[in-house]
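The next block holds one structure in the form of structure tokens; read it before the comments.
All protein chains but one are shown at their positions in the complex.
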Amino acid sequence: MLFVLGEGLSGLLKSRLSGLMAVITIAVSSILIGIFLIITANLSYLVENLRGRVELEVFLDDSFNEEKIETLSTQIRAIHGVQTLTFISKETAVLAYRDLFKEQKDDYFDALGYNPLPASFRVTLKESYRTSTGADSVFNSISSLADINEDDVVYRREFLVLMERYIRIAITIDFLVGSIVCLSALLLVSNNIRLIIISKRRAIETMKLVGATRFLIRMPLYIQGTLQGLIGGLLATVFLYGLLKLSAIEIAGLISVNWQIYILLITLGVLLGVTGSFSAIRRYL
Amino acid sequence: MLFVLGEGLSGLLKSRLSGLMAVITIAVSSILIGIFLIITANLSYLVENLRGRVELEVFLDDSFNEEKIETLSTQIRAIHGVQTLTFISKETAVLAYRDLFKEQKDDYFDALGYNPLPASFRVTLKESYRTSTGADSVFNSISSLADINEDDVVYRREFLVLMERYIRIAITIDFLVGSIVCLSALLLVSNNIRLIIISKRRAIETMKLVGATRFLIRMPLYIQGTLQGLIGGLLATVFLYGLLKLSAIEIAGLISVNWQIYILLITLGVLLGVTGSFSAIRRYL
Amino acid sequence: MVKICKASLKYASGDGLDRISLEVRSGEFVYLVGPTGAGKSSVLKMIYMDALPSEGYVTVGGYDSRDISDNEIPFVRRKIGIVFQDFKLLEDRDVFENVAFALRVTGARRKDIKRKTLRALGEVSLPHKSRKMPHELSGGEQQRVAIARAIVNDPFILLADEPTGNLDPKTTIQIMNILDRLSTRGTAILMATHNYELVNSSVKRVVSIKNGTTLN
Partner (left out) sequence: MVKICKASLKYASGDGLDRISLEVRSGEFVYLVGPTGAGKSSVLKMIYMDALPSEGYVTVGGYDSRDISDNEIPFVRRKIGIVFQDFKLLEDRDVFENVAFALRVTGARRKDIKRKTLRALGEVSLPHKSRKMPHELSGGEQQRVAIARAIVNDPFILLADEPTGNLDPKTTIQIMNILDRLSTRGTAILMATHNYELVNSSVKRVVSIKNGTTLN
């Protein structure tokens, strides 16, 4: 058992160049996948953020009394997909309007002599309804209520549709690049282990002749592959950690990564090492 | 000479597996770099687009007469960095306002009895001034004109600053991923040629013994590397072309690539093949 | 101890062995002779189970080629010592490690490894060179290291495939003396060779092969 571990370690030290190549390959692949993961994380964070901002506005006729508004509010709250409902009175609306146009001269409402802005409900959606179809269904439910005119329900439909299109594009690219990177990484690691097997051919032949079991011949290679994966993963972690520290100065709030990504990277490195060794050993030994 | 070419070709055919590996490596690297290039192209297109939209608005006091407006317009046009200047009269402003708030009841201006909106200049910037510092300098020049109050000159400063920050982030990530991909591609291609050299060691040794010149020994390897690069580049081109055709259905206007990128990809493949062969031959032969 | 019974072996090229029979008893010294391509190396391969016969059978120790599993083959080889013409030493380890290698792969204990390795090197009179690397040794010395590696596991038979093919006559005599001594101590020896001078000058049993069949 000790012999197996020793062989794995000394294999790593002896096949310096090709060993280094394998480690670098794994590190580079892990870094690429790490960057890809960080981008994905940020992307989905951004998407959640944007989707969270989707809301419908229901303008209420000035003729509705308090009782009526209460009834409507209960009815809307009962609709599938509605998360919260906030009532905005005519007075609040004026304040918001003034806030929005504060650079304009204030004489509008004064000149008018009455408040032209309607009261409204602001309706936010449950998570699963924050899509264009989900928002549509809520929109339809609200519109079909008695006393509510379709024109009085407003939401940023175009924004949602556009956003969904961009998300789809981003996810497609993300996924594509990610899978290409993963695939090529596996290919390269396996190729590297193949190189190591070729360079160890004589030792392996001799081992077979003196009666080494399959386990004894293969285990050092697995150990070597695993160690290379581990070192590669660690290198990637250190590199990415430094990179994020550096870029955090530039980018401030944008990047949100937690320590789990580092664990993931190291695991990924080890996995690449093991899978690469495994496929190379199966094919070339 | 024929012999050299034949050896290069048959080398490619014979070393099927490692040759295939090299071709795939080059193809994958080229695809990654291609995707990276397309993203970069789109990014810079988007950036140019956004920057082009930066404009300053100069609100004019109602008391200015036509002559005064003419003078101001000439003065502003003379400022460094100003590209175009458009005069927007009070009447045009109302039309634009109505267009913007068309869902609101139209009684605002009627009720008011006069036009509260000021006339304005819309100022666009020369390309090199489409940055936050460039816009700032134009802003300062206009503000410092007699008769123009600093409050009357408006532009989306926060938008520009934010955009510049995001551009910086995007370029950093883009550049980083791109250089990692390039570097790892070179490493892997060279590693692959090394494998080929190892597998051809006996043939090379025999060639040396029967009096083959250095040229004759190395040239077939270069040819093989170049061919692999060419095939890899072509594969990448076909793949990316298909990918873009497919995604064009989804993404419509977003992706703007011209045929030059394909030439670039093929060149890149060949370059990777040649450089990889070169470094491997220098080191391992 | 080793018995080959009407064993046939077919290579893709069409050559091979045709119903070969051969028995080597414990402590016996047998020469295997025949022209190139006759099948000498193939016979040895069948004994160390690198090639299993398509007809007939081979028994080595307790194992039978007809019902041996892949997992058992390493254990057959531990009872056999093998020596080749080109030594097959590992260039990146010293003499001691080359010999100890055969023990390490069997999972022997540290103390035993040292004792047995030094004893085997003693048998071939090389303990003083145990820290030399293979390329620092003469051909004869390298072959002696290979023999030490082959006998370090106390095999009951030593297979030698033209062990003196690369050696000069003087060194050949040294090696033959070592093999003779091993044989008198009870290790059976089966040696393939082209060296008729050697074969003719000894009184040992000679088995000759031609075109894949035993003549004698």
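First chain written, first letter: the chains are A, B and C, and each begins at residue 1.
Here, contacts are C-beta pairs under 8 Å (C-beta built on N, C-alpha and C of every residue); 3 or more make two chains touch, one makes a residue touch a chain.
Keep in mind that this is a model prediction, so the values were computed, not measured.
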| item | value |
| --- | --- |
| Touched by the hidden chain, restricted to displayed chains | B, C |
| Per the touch definition above, residue among C:S21, C:N71 or C:S138 touching the missing chain | C:S138 |
| Touch criterion as defined above, residue of B:A41, B:M207 or B:I261 at the omitted chain | B:M207 |
| Interface with the undisplayed chain - residues on subunit C | 13, 34-37, 85, 135-136, 138-140, 162, 165-171, 194, 196-197 |
| Residue ranges of subunit B at the interface with the undisplayed chain | 1, 3, 14, 202-203, 205-214, 216 |
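We take it that only the chains that are shown with their structure count from here on.
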| item | value |
| --- | --- |
| Most remote chain, CA-based centroid, reference being subunit A | C |
| Subunit A and subunit C: spacing of chain centres that average the CA atoms, whole Å | 62 |
| Whole-Å separation of chain centres (CA-atom averages), subunit A against subunit B | 24 |
